[in-house]
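So the structure is just underneath, and the comments pick up after that.
Note that this is a trimmed complex: some chains were dropped, and none of the rest were shifted.
Think of it as A and B in the order they're written, each chain with its own count starting at 1.
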Amino acid sequence: MALALTLQQLAQLAGGSIVRGELSVTVTGLAALDAAGPDDVSFLGNEKYRSQFAVTKAAAVIVPPGEYHEGTAALIVAENPSLAFAAIVRHFAAATRSIAPGIHPRATVDETAELDPATVCVQAGAIVMAGAKIGKNTRIGPNVVVGEDVVIGDDCHLMANVTIRERCVLGHRVILQPGAVIGADGYGYEFSGGRHVKIDQVGIVEIGDDVEIGANTTIDRARFGKTVIGEGTKIDNLVQIGHNTMVGKHCLIISQSGIAGSSKIEDYVTIAAQVGIVGHVSVGSKAILTARTGVTASIPGGETYAGKPAIPMREEMKFQAHLRRLPKLISRVKSLESKMAEAESAD
Amino acid sequence: MALALTLQQLAQLAGGSIVRGELSVTVTGLAALDAAGPDDVSFLGNEKYRSQFAVTKAAAVIVPPGEYHEGTAALIVAENPSLAFAAIVRHFAAATRSIAPGIHPRATVDETAELDPATVCVQAGAIVMAGAKIGKNTRIGPNVVVGEDVVIGDDCHLMANVTIRERCVLGHRVILQPGAVIGADGYGYEFSGGRHVKIDQVGIVEIGDDVEIGANTTIDRARFGKTVIGEGTKIDNLVQIGHNTMVGKHCLIISQSGIAGSSKIEDYVTIAAQVGIVGHVSVGSKAILTARTGVTASIPGGETYAGKPAIPMREEMKFQAHLRRLPKLISRVKSLESKMAEAESAD
C-alpha cells in the first residue's frame, strides 16, 4: 500500500496547525506547487511562488503565518514551511525503506556464505555465492548477484539486478543503484597472430565507505591489484570506470562520464556529465571538470577545466570569445586586402 | 523452434503466386537481397537492386511482375513486393510474441500485488513486490523486478532484467527493453562537513501511454514529485534522464543522450544521439537537436540546433565554414604583413 497521510498526521510532522480544510483529507505524494495533484501535499517556501499557490491543485499546502484566501487546498501553518516539508519528505523516505531482515525463500545463499539473517535482508531472486561475506544490516535487493568471495560491509544497500563479480570488496554504507556492475573484466588484449588475445584480469574492485554508485554504471576490476573508489565518492548513472583506475575520496562523477584505465583521480574532484579521461593520467585534488571536458594529459588540482584537450575554464572562455570573433575577423582581413590593393594600384 | 515457412505459406502471406521453385522450399529468416542466406526470404522492391537480385543467396524472393532469368531462388510474384514483404515481417513479429498468460512457478508475486493471472503473464524469475498493480494483458519478462506499489497499465511489455523501483507509475502499452532502470534515486547531495550527504529522493517516475524505453536506459525518480515521460515518447538505449525532468509527448531521444535534472523538454522534440542537456533549462516544442548538441541554456522550439552551446544549425554550419577558412586566413594575413612591411620599407 502506498503511504497515505491524513491532514492531522501532516500537521504533526510539520509541527504546525491546521487553519483550513477537512480532517478527512489524505495525501499520498509530495510535489512542488505547480506540479502537485489532488493527492499531494506541497509547501509555500517563498512569497514569489504566491501566484502558483493561488492555483495549485495540491490537496494540502504548508504555509508560513499570514492571510490566505486563494485556492481551496487544506492549509497547515508552520513557522518554516521548507523545514516542515523536509520533515514530511524524510517520513516518506523512511517509510519506503522499511524492510524486514531475513533470507527470502526464493533467494539463493550458498552455505559457505557468511551473513547474519537476523539483521541482513536478502530479497527474492538474489544469489549470494560461495564464500561471500555480508556485514550486518545490509540489504541485498531482488535478483542481485553477489559473486564468490565478495566482501560487503555493514548497512549497505544493493538494489535490484546489481552484479558484483568475484572477490570485490565493499565498505560500509555503500549504495548501489539498480543494474550497476562492479568487477567486470578490464578491457585488455594483446595483438598476436592477427587476433586480439585476452589478458587475464584477476584483480578486484575495492569500494570505500559511504560510496554511492548509479544505475547501470560499470566499474572494471584491475588486471591485478585493485580498481579503487575512495570513501564518500558519489557516482551517477551510466558512468564507466576502467581497470586499475584509482578514484579518490569524496569525488563527484556525473552521468555518462568515462575514465579509462590506470588513471588517478585525487580527492574532492568534481567530474561533470559526459566527460572523458584517457588512461594513465592524473587529475589533481579539487579539480572541477565541466561537462564534456576531454582530459588527455595529467592536470593539476584546484582549477576548473573545460574543452578538449582540457584547459583552465577561463582560458577556454577567452578562446571561445576569440572563436566568436572569427567571422568578423575574416571581414576585417578582406577590408585590409581591399585597402592594400587600392594603395598598391595608387602607387 | 524457430519459425519456418514453406514457399506456399509465403505466397499466401504475400498474396502472390509462385512462378519458380520447389514447394518444399522453407525459410526461417528475412533479409535484404545482399545479406540473405539460403534460409531467408527476400524481396526486389526497386529495379535498382536488380544486380543484387541476380546473385542473391536467398531461398526465395518476392518480385514484381516481369521476366526473371537470373539466379536460382524460388520466386513469388506480387503486385507490390514491399507491402507483401511487410506482411511476412508482421507474421514473423506476431509469431515471436505469442506467450501464454499466467504466473510462472518460478516467478515471485507478493500476495498483496494485484493482477489477473488470466490475462497477465509473469515469466520465470520475475519478482512482483508488495502492493504492485498490473493491468490486463501486460507481460512481465524473465528476471524483471517490479518494486513495491508500482502501478503498470494494460498491454505493457517489460522485457528481461528490467527494474522498476517502488511507487513508479506506467501507462498503457509501455514497452521497456531489457535492462532499463526506472526510478533509481536522483543524483542529489549536500556538501557538509567535508562530505557529500545524500538528499532523500522520495518522488517517482511517471511514464505515459505508448512510451518505449531502450535497453539499459536509466530514468531517475524525482527528489519529490515526479520525473515525467510524456505519452508516445520513444527513448533509445543507454539514455540518462535526471530527476524531476519533464519530457513531453511524442518526443524521440536517441542513444547515449543525457538530460540533467529538472529540465523541461516540450512535445515533439527530437534529440539525436550523444546529446547533452544541462539541468533547469527548457527545450521548446518541435525543436530538433542534432547529434552531440550541447544545450546549456533554454532554447525555443521549432528550430534545428547543433554545436555546444547549441545554436541554430544554419548558424553552426556558417560558423564551421568560417572555421574551415582559418588556415587560408592565416596565409592572407601573412601576405598582408609582407606587403605592409614592403610598403613601409619603401617609404
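Basically, a contact is a pair of C-beta atoms (placed from the backbone, for glycine too) under 8 Å apart; a residue touches a chain by one contact, two chains touch by 3 or more.
These numbers were taken from a predicted model, which means no experiment stands behind them.
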| item | value |
| --- | --- |
| Oligomeric copy total, full assembly; chains in place: 2 | 3 |
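Please note the rule applied: only the chains that are shown with their structure count from here on.
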| item | value |
| --- | --- |
| Rotation, 0 to 180 degrees and nearest 5, that superposes chain A on copy chain B via CA atoms | 120 |
| Gap in Å, rounded to a whole number, between the CA centres of chain B and chain A | 24 |
| Parts of chain B lying in touch with chain A, wherever the complex brings them together | 108, 112, 125, 127, 129, 131, 143, 145, 147-149, 161, 163, 165-167, 179, 181, 184-185, 187, 189, 194-196, 198, 200-204, 216, 218, 220, 224-226, 238, 240, 242, 256, 258, 260, 274, 276, 278, 294, 308, 318-319, 322-323, 325-326, 329, 332-333, 336, 339-340, 343 |
| Contacting residues of chain A [partner chain B, same complex] | 1-2, 29-32, 35-36, 40, 89-90, 92-93, 96, 104, 106, 123-125, 141-143, 159-161, 175, 177-179, 210, 212, 214-216, 232, 234, 236-238, 250, 252, 254-256, 273-274, 291-292, 323, 326-327, 329-330, 333, 336-337, 340, 343-344 |
